[in-house]
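Missing here: one protein chain of the complex. Every other protein chain is in place.
This part shows subunit A:
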């Protein structure tokens, strides 16, 4: 087990290096200079050059990358160009906001979608099935920003149940924090329910066709047990993989939702940094996101033998 874990972690290193290097190069190819953006048009070329030198931006790109990498290995992701804040704590701080929303959303979405998908599959081609599939497809097709705006309009403005703009952290005031993250979480739940339900239904339909399900019925097993004991563990594996991908994706930033609800999350941080050409923050965010993705999917893979003992044998 330990060897497997270590092997998996080691294989992530080239991925992370590649991601960092391409981000490093690509962001510098984008027109626009962080110092010019910071100082405004009035600054003369000499001052800009001076500050660029101070930030090490005049060095050749591979030297810049090497220096950044050396620091990054020791956990120092540098300081923001625009406001001088340390990047690593900033990312962790913003990540907490995104993660609390995403984790709750994925958990709730999964616990609604999996039973829903299984029931739809069990009653395949019935009215229930058609309604579930129709609903899921509808949710799947809604753009998240539009759904978010409509929810804000209804519950924030018309009904006034939740605040429209702002955020407080859980540490400060947890009841207040709940009211702020409620709508973004609901938006994400609704969007993800569409994807996960369809997946759960499709894999259950596959499993219910198999001979061991008929065999279970031939033993006199009740329909509830057929679904729970025989179909669920086998049908859940593909859904579990999907949940891992969804989670990895969302944790890396839900920029659109965060922008609509003006939440100080990781996605917003990245988008703002891109506009400001704040290289250290962009690099830090991307490295962190890639790392997160890898870790989440590793955890998902490690859980796989729980549903399918054959995986262990391979």
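Here is the rule we go by: a contact is a pair of C-beta atoms (placed from the backbone, for glycine too) under 8 Å apart; a residue touches a chain by one contact, two chains touch by 3 or more; residues count from 1.
Basically, contacts and distances are computed from a predicted model.
Enquirer: Given the choices "Putative membrane protein", "Succinate dehydrogenase flavoprotein subunit", "Peptide ABC transporter ATP-binding protein" or "Dihydroxyacetone kinase DhaL subunit", state the protein name listed in UniProt for the chain not shown.
Expert: "Peptide ABC transporter ATP-binding protein"
Enquirer: Of the residues A:51, A:147, A:200 or A:216, I need the one that contacts the missing chain.
Expert: Hidden-chain contact among the options goes to A:216.
Enquirer: Suppose we count only contacts with the excluded chain; which residues of subunit A make the list?
Expert: 1, 3-4, 124, 210-212, 214-222, 225, 229-230, 233-234, 307-310, 312-314
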